[in-house]
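The complex appears here minus one protein chain, its other protein chains still in place.
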Amino acid sequence: MDWHDSYATTAAMSAIFSDQSLLRYMCRFEAELARAQGRAGLLSAAHADIIANVAQSLVFDLPSLFETGAKSGTLALPLVKVLTQEVRNRDADAAAWVHFGATSQDVIDSALIMQLADALKLLDADLHRLADGAAHLAQTHAETYMLGRTLMQPATPITFGLKASQWLLAVCESWQRLQHLAPQALCVQLGGAAGTLGSLGPKGADVAKELASVIPFARDKSMITPVPWHTRRGALLALCSEVAILTGSLSKIARDIALMMQYEIGEAREPSEAGRGGSSAMPHKRNPVRCMLAVHAGLRTPHLVSSLMGSMIQEHERALGGWQAEWAVIPELFKLAAGAALNMADCLSALDVDEDNLARNLDALKGLPMTEQVALALAPVFGKTEAFALVEAAAQKVSASDLTLFDVLCGDERVITHIDRATLERITTPSYALGATKDFIATALLTWEGMRISQTPSS
Amino acid sequence: MDWHDSYATTAAMSAIFSDQSLLRYMCRFEAELARAQGRAGLLSAAHADIIANVAQSLVFDLPSLFETGAKSGTLALPLVKVLTQEVRNRDADAAAWVHFGATSQDVIDSALIMQLADALKLLDADLHRLADGAAHLAQTHAETYMLGRTLMQPATPITFGLKASQWLLAVCESWQRLQHLAPQALCVQLGGAAGTLGSLGPKGADVAKELASVIPFARDKSMITPVPWHTRRGALLALCSEVAILTGSLSKIARDIALMMQYEIGEAREPSEAGRGGSSAMPHKRNPVRCMLAVHAGLRTPHLVSSLMGSMIQEHERALGGWQAEWAVIPELFKLAAGAALNMADCLSALDVDEDNLARNLDALKGLPMTEQVALALAPVFGKTEAFALVEAAAQKVSASDLTLFDVLCGDERVITHIDRATLERITTPSYALGATKDFIATALLTWEGMRISQTPSS
Amino acid sequence: MDWHDSYATTAAMSAIFSDQSLLRYMCRFEAELARAQGRAGLLSAAHADIIANVAQSLVFDLPSLFETGAKSGTLALPLVKVLTQEVRNRDADAAAWVHFGATSQDVIDSALIMQLADALKLLDADLHRLADGAAHLAQTHAETYMLGRTLMQPATPITFGLKASQWLLAVCESWQRLQHLAPQALCVQLGGAAGTLGSLGPKGADVAKELASVIPFARDKSMITPVPWHTRRGALLALCSEVAILTGSLSKIARDIALMMQYEIGEAREPSEAGRGGSSAMPHKRNPVRCMLAVHAGLRTPHLVSSLMGSMIQEHERALGGWQAEWAVIPELFKLAAGAALNMADCLSALDVDEDNLARNLDALKGLPMTEQVALALAPVFGKTEAFALVEAAAQKVSASDLTLFDVLCGDERVITHIDRATLERITTPSYALGATKDFIATALLTWEGMRISQTPSS
Partner (left out) sequence: MDWHDSYATTAAMSAIFSDQSLLRYMCRFEAELARAQGRAGLLSAAHADIIANVAQSLVFDLPSLFETGAKSGTLALPLVKVLTQEVRNRDADAAAWVHFGATSQDVIDSALIMQLADALKLLDADLHRLADGAAHLAQTHAETYMLGRTLMQPATPITFGLKASQWLLAVCESWQRLQHLAPQALCVQLGGAAGTLGSLGPKGADVAKELASVIPFARDKSMITPVPWHTRRGALLALCSEVAILTGSLSKIARDIALMMQYEIGEAREPSEAGRGGSSAMPHKRNPVRCMLAVHAGLRTPHLVSSLMGSMIQEHERALGGWQAEWAVIPELFKLAAGAALNMADCLSALDVDEDNLARNLDALKGLPMTEQVALALAPVFGKTEAFALVEAAAQKVSASDLTLFDVLCGDERVITHIDRATLERITTPSYALGATKDFIATALLTWEGMRISQTPSS
């Protein structure tokens, strides 16, 4: 793993997109293609087996492959050449059937979707862990009051459980969309030179269906014909966009935590760990490295998506540049998403929530976040207009003194003659502003519960 | 309509996103909010009616609204102020209930989703027309042979019907994804100051459900609680991304046509129309203005999406900048998509296909695009290796002379003694390379047929 | 001014890029073209005058122009038609010389650079005000200590003057680059149909030079021939990129202030103003609207630049889509930059700096930001290794108690026997860590002073 991958992604995700791995996926395509053609009666089972066996045990001389590949602008050409040579060493007749009827883009795109299928499985595991963590925070802190903040300024009270519910919901919704999009996008590519499967004659559609039943994952063969998508990149793009949206949501969580972790605010802290985020020079320092990495990912992924979208205007049956511009970008996108998911899963499953500081920062406003609620509560007594004027005056007194809103109201003759202290205390307390908070939390938890049942996390 | 909208979009789409229109959608939100709160028993039906009636007949002094709005950074504040004043003129008590419990973002986001719901309906009409046009081309030209082109160079033969099928499929698939995403994204926004609906007390969730049943379109009330999405923008982003993907697909069609319309190629031409694309100076000139506008759209939309995605990292309960950065971008995105859809619908529903030139350009290769097929056809006779060598030699002869591949093969003793001229003619003819073309076309047509049934195009 | 322009830019910048204004700039081009051709002897001075006079007093029927323009994909065509008609009404012979030898792109690009020249002048005024404000802050607060923050966590002390100097320097450097780039980018466009000035025969180069001497601003005529740049957009792009970089720097300032303005931190506040950022509901609330608008701009401009860059791959002598994709994007870019410049100029020229809170937040760390300095100061006495160990132990004691670093050191026998209290006080005080702060501030001030001399702000 190089330095970039070390900080930006996970080892497992990095492995999926390594060059060695890409070549293995390409070989798997060639193997499955031969087998599918064998089943369709294009070549003998024996020949198919030879090709498949050679393909799956092929050893590469990477520098040589890359040099030839760079000249022709495709890694498929040198790979097929090497594979053909190896098959010929075993059986000259079988060699004629290597990569039969397929084009470079068939093997490269099909390898990509196998990579993406495996990448999504990896993502699942961290998203599962993250959702569990967020759900736990949502439940535990359903009534842990804190300052709601809009435009980075104090607003009305919320609970930390509501904030965690929003995080949970954002991730769950994105994940659901990924699950919806994956089967459409992860469709085998098989079209031959110009997308007609001309070389396969009348058996083209059958071979394509056969192949689609095993790549990227076993599916019912009754499906409709997989039409080649050499220059029809929409479904792939939709999946990639959603991966970036997911990363954006993860970054939003990270920025929230980084803001809460500011020294002066101190409401939550990334879980600490030896060697992570510390500073020998300043013992008071704990850098939010996980948040930093997630935000870093979220700053980069939008541009990877626009890079892909900007390459969609592809010419005719195979693009000059537009397709090739996807190659490095899609792996980068998935790697960054994986890094962000790992870091936020780590974060949310062991977040260090400081309830004292949550309360302290809310209390520092001395009841002002409750002014709107108080005015509404006083309205039945004073009439709306007077109630609002009364509260506004009280608020100004609070701002100009050390008194709380409750203090000021208790000291107001007009108020105290109509409303008892117990009521005043109740309506100046954050819990009085709970509103639909619990419904919202419940909805988020329910959403995750619904998904959780059908999830089987890969370890 | 200003100059930019004049060329970039349709009059109808431009109207949806005009300032006047935005304010009307915002008023509709305020009206429906009052009504929903009335139904939930928060205020009297009479008060709700007054607010709704005033909201829906409100007249605006735009410059004044905008000036105040710019200072506070939101158009909601001045609108609510004006609305409250007008309601107060009718009934002072009702005025206290204007915009009750809602926040600026509630009305602005809800107005946006009403705009988007209407925008998608508009798009439907042009997409329907476009799909009909593409389907017609796919059927009519199912066997109109032409040169397939990869990396902008001649490849093997395809049919023009296949190309049109790919266009059709790209649009249909994107459209299907839009239809799947719209109900998720187009969810009413109602959260109050910090997303708790604190001011609505225990009735918050009910009011939200009531409102969701009428905005943006009538839905079953039994749905789950609409959780506010003030800083959870994923569903909205997914919809917007798909609109850009659609535009990318439309641009791909446009670029294909522009390439085919090059003077030296002349395979297809945009439909001509008085005042469109002509040039008085040069009578031979017919500019592909529709393609130009669609490509222009496709060059811009990726960046609008990344602009939206780059604004997703939103702070706490309302963003400082990230939300506001969406305001001008989302309308632009939909407007460009509409312009591209209109232009490509116009194009495909009356495309001027030049079958002579399609044939001429294919014939100019003198059979070379058939070499792969011919080799495969000769293999049973000569063995694979010899067949390929034989064809390669023939191809070189073709390239170096005026002879066609058929001519050369007929002149080759070895060949002609084994294979008769009729067979040679057949296997050097494009139709022999049809492969799965018809299956692919059929799948595309079937896809559109399936969608068509459930579509009711707006006029 | 529409709603978007109301919040996103200034009235003056909005005016420059209005449709009416664009047409006037286009007319000015046609007028100057006729005059330049007159001076070059292509047509009579009388004819040139007629064209120039008509062009500069032309009245437009916008809807009709836009409709025709949209069909042909260029606003130049209908404008030239109307202009020719009006000139013909005065003098039929003169009419033949309208737009003579020029192409649509000549007038549209030339109008653009006149707009940009005026736009840059407008920007100058706000940048001047901003730089004055930042310089004043840098000087006034050269020794106002505050907490330096890295990764949003406390680091070592800095002064607020240093922070302001960095803001100043960022803007000045960007501005200097703009001044360097403008003369290259703002070059008249004159190439005729395909960039040869074929219609002007041997006088083409002369006319181009003549025109370049008056558009966009008077220049020495001895300059080299202005080569048409129809599809050579580099210089324009470089200017546009720098405008986005400037906006990015302005956004960085805005984010810094918004972070300092958080309630719990309270180190600085946007200047307050009636109707700006206040909230009737919560008197304690002062929204950082100016920062919000600057951040909003900085979130959008990167994507406008990539939109322009993504459109650079332009075909042959005039692009199909790539050029047209610039039209709406460049004005947007300059408008957003102007909005950010206005808001940050307003902010920095009257920033409400809270010195008490700056000190409070620094003091809250109880001397810990000085640990590195203290260790270095003790090294000559204790040796480096022991000094560091000693300070690390002291820091841990500070973190675990209510004591300051100074307290702990004074209570350490080993320390107090070697170093007197006065010295200990000095080396635990932020001023001891000033380092090169004053050199850096001086450099920034010097940079602005150097620029200031040659600046004459437009009011």
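The letters A, B and C name the chains in turn, as written, and every chain counts its residues from 1.
As a convention for this text, a contact is a pair of C-beta atoms (placed from the backbone, for glycine too) under 8 Å apart; a residue touches a chain by one contact, two chains touch by 3 or more.
In this text, all values refer to a predicted model and were calculated from it rather than measured experimentally.
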| item | value |
| --- | --- |
| Hidden-chain contact residue, picked from the options C:Asp2, C:Glu315, C:Glu355 or C:Glu392 | C:Glu315 |
| Residue among C:Gly38, C:Pro78 or C:Gly204 touching the omitted chain | C:Gly204 |
| Given C:Ala96, C:Ala350, C:Val381 or C:Ile416, the one touching the chain that is not displayed | C:Ala96 |
| Candidates B:Gly38, B:Gly161, B:Gly191 or B:Pro369 - the one touching the absent chain | B:Pro369 |
| Residue of B:Ala55, B:Leu239 or B:Met292 in touch with the missing chain, whole complex considered | B:Met292 |
| Candidate in contact with the missing chain, chosen from C:Asp256, C:Glu270 or C:Asp346 | C:Asp256 |
| Touch list for subunit A against the chain that is not drawn | 1-4, 6-8, 19, 22, 62-63, 66-73, 75, 193, 251, 254, 258, 273, 275-278, 281, 287-289, 291-296, 298-300, 302-304, 306-307, 310-311, 320-322, 324-325, 327-329, 332 |
| Subunit C residues that touch the omitted chain in the full complex | 73, 92-93, 96, 103, 148-152, 155-158, 162-163, 165-166, 169-170, 173-174, 177, 180-181, 184, 192-201, 204-205, 208, 224-225, 227-228, 231-235, 237-238, 241-242, 244-246, 248-249, 251-252, 254-256, 259, 295, 298-299, 301-303, 305-310, 312-320, 372-373, 376, 379, 384-385, 433-437, 439-440, 442-444, 446 |
| Contact set of subunit B toward the excluded chain (per top definition) | 147, 151-156, 258-259, 261-265, 280-289, 292, 303, 306, 310, 361, 364-365, 368-369, 371-372, 392, 395-396, 398-399 |
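Keep this in mind: only the chains that are shown with their structure count from here on.
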| item | value |
| --- | --- |
| Relative to subunit B, chain with the most remote C-alpha centre | C |
| Mean-CA-position distance for subunit C and subunit B (Å) | 34 |
| Euclidean distance of C-alpha centroids - subunit A vs subunit C, Å | 34 |
| Multi-partner residues of subunit A (at least 2 other chains) | 151-152, 155-156, 259, 303, 306, 310, 372 |
